[in-house]
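Removed: one protein chain of the complex. Kept in place: all other protein chains.
Just so it is clear, A and B label the chains in written order, and each chain counts residues from 1 on its own.
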Amino acid sequence: MSLRAFLRHETILAILTVIVLTVLAFQSDKFFTVANLLNQGRLISEVGLVAIIMTFVIATGGIDLSVGSIVGLTAILTGVFWQNFGLPLPLAAGMAILAGMVAGFVNGFIIARFGVPPLIATLATLALYRGLAEGISQARSVRGYPDWFYVLGQGDLGGIPTQLWILFAVAIICAVILGLTSWGRTVYAIGSNEIAACFSGLSVDGAKLAIYTASGFAAAVAGVIFVSRVSTTRSDMGTGLELDAITAVVLGGTSIFGGRGTIIGTVLGLILIQGLKNGLSLAGIKGDGTIVLIGVVLIMTILITNIFRRDGTR
Amino acid sequence: MALAGTPSLKAAGLRHQSGFWTKLYRGYGQETVILCAMIFLLVAVGLYNPRFLSSENLITIFSGNAYIAVAAIGMAMIIITGHIDVSVGALIGVLATISGTLAVSGYPVWVAWLLPVVIGVVINMVIGVLVAYARIPSIVVTLGMLSILRGGLISITGGAWISNLPPAFLLAQQKPLGVPAPIYIMIALSILAAFWMRYSPFGRSLYAIGGNPEAARAVGIPIERRIVSVFMIHGAFAGLATILFATQLQVIQSTVPPNLELTVITAVVIGGVSILGGTGTVIGSTLAAILFATIGSALIFTNVSAYWLRAVIGLLILVTVLADMIRRRRGA
Partner (left out) sequence: MPQSPLPFVRLAGVSKSFGGIRVLKDVDFDVRPGEVHALLGENGAGKSTLIKIISGLYLPDGGSIEIKGRAASFASTRDATRQGIATVYQELLLFPELTVAENIFLGHYPKRPRGGIDWSQARNEARVLLDSLDCPDLDVDTKIAKLSVAQRQRVEIAKALSHDARVLIMDEPTASLTQADVLRLMDIVRSLRARGVAIIYVSHRMPEIFALADRVTVLRDGALIGTKPIGDLNEESLVAMMVGRSIDQLFPKAEPMIGETILEVEGLSFGKLVKDISFSLRKGEILGIAGLVGSGRTELALTLFGITPAAAGMIRLNGKPVTIRSPRAARDFGIAYVPEDRGLQGLVKSMSIAQNISMASLDRLTRGILIRFAKEAARATEAVKRLGVRARGGIHQPVGELSGGNQQKVVIAKWLETSPAILILDEPTRGVDVGAKAEIHAMMGELAQKGLAIIMISSELPEVLGMSDRILVMNNGRVIQVFDRSEATPESVGAAMTVAHQTLEAA
């Protein structure tokens, strides 16, 4: 039993991450400095928030491709509510986040009530929400936010970037929920056998609605943080975010078919990806080479884990 | 012996004959819906703005998205077998760059056309092997491949555009009999593929693999080999689509249209292929690709900002899929 625990995906990933980070640390002495690490933490946060909630989504056997678009939509709406409607910024941001939650809820509703496969449903809303962002903004961007707003995306609390605190808190809460509560058990049950979960009295529709709404919420918060970090809003923000998040989640060991996955795995996946991006760039390798490497790492990791799982489970 | 449970003779008689029109609807319901939607749009917008129906505009509509239709043929086959490919957009970008570079560097035009197809086949062969033999889910493999190709594309081009393409290279701009080449190619490929899927054992086996993999294996279909083959064919179609894509303009951009793969998948799904695998045809995806172009053009001609195109397509997918789900529930 102990060998089996050792060969778990998360363990292999952890070892791999440590090895990679160590190697990178040797390539550049700027890598392992506190300042750099904290800055990387800042950059992880947006994808991180989305990826952590995405773990729940994928563990139920679903997927949410619309998160990138929700980021963009929320960013645009923040700008619109603040500049065009003249609302105070906190209220504008709050309403934008609310809109993001509604977007997520719509996803959940289509998926849970109508039974539309999540891949298609969120593919449709990816286009719809991005389209709304583009249409509302008409490709104009908004700038000139007040200084205090940037504390969220560019400031620190006690020396650690603000958004990293948020990410930390969310990670811990979600890890507890997924691993130790009945809601988490429900998520795994839905991912493994949704019908049996329903027949056992678990609230499947409710769980799905909650999860997709949460996914929308996470994307919305990430959107606001993003705006705060780059001091501007544009309608193409968040493009491709969904793939980064899904990559981190799958790399972290969550099965795309549902039924298995952990938050710690996703966090490790995030760390590994960001570490690679940063470490390689500090070592002088161009950004695109890193993207290639991440793709290779994703495939190799799943390949290796498949080899170790001899019972042939997918 | 009187057997309880035997259906009455009347029902038996009826079941022996499925009428022609019933068969047509049952077999091609989705395609009919798309056709109707297109006709509706053409009529409605045409009444609003007659220039919409000018032969020039119609030709643009039909040829502009031809490359999407061609890519959708390969993607349809992939989805019918129950898999997916999210890397085809990046692949087309890479292949287009290779193609353009070859053309500009003085290689014969046929090399610039053929090599992308070959490379497309090879890259997808790798994907197919990973999916079929290493048993990595196709969404994961193609996600990884997407990263690899995206990064690779930026590396190769360094962001620069390719210009000064030799005129002989520009296939998409040639107009035999006044009709742009892409239209011929798109129609020919679609019809060939549709026949092949319907009448060849290979084609039927794809539906079997997507519908019930265990049963397919039991019947003796070599699933792993078929999956690799399907991905290779898909790679070939991606290569062909690249030719149509790369030769449209005088320049080749260094980036791919964003979300190209999602547009292709959307065309396939709206065309009637179920994302769950096992059903659907390629004709539908071709029609859907044309429908997108029709909608895009309709927006322009009705003075609706083009920025709303994406939203409209998203809404369209939703409506299509919801209608399908509701139809299924009622029939069940």
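Methods note: a residue touches a chain if its C-beta (ideal position, glycine included) is under 8 Å from a C-beta of that chain, and two chains touch if they have at least 3 such contacts.
Just so it is clear, the model here is predicted, and its values are computed rather than measured.
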Contacting the left-out chain in the complete assembly, out of A:A197, A:A222, A:A245 or A:I291: A:A197
Per the touch definition above, residue among B:F52, B:W113, B:F169 or B:Y207 touching the missing chain: B:Y207
Contact residue for the chain not shown (choose from B:I127, B:I154 or B:I221): B:I221
Missing-partner contacts on chain B, residue numbers: 1, 3-8, 11-12, 15-16, 18, 23, 199-201, 204-205, 207-208, 211-212, 214-216, 218-221, 278-279
Hidden partner interface residues of chain A, rising order: 176-177, 180-183, 185-186, 188-189, 192-193, 195-203, 259-260, 313
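We adopt the following convention: only the chains that are shown with their structure count from here on.
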Interfacial residue positions of chain B with respect to chain A in the complex: 84, 86, 130, 134-137, 139-141, 143-155, 258-259, 262, 265-266, 269, 275-276, 305, 307-315, 317-318, 321-322, 325-326, 329
Touching residues (chain side chain A, partner chain B) in the complex: 65, 110, 114-117, 119-121, 123-132, 134-135, 137-139, 236, 239, 243, 246-247, 250, 256-257, 286-299, 302-303, 306, 312, 314
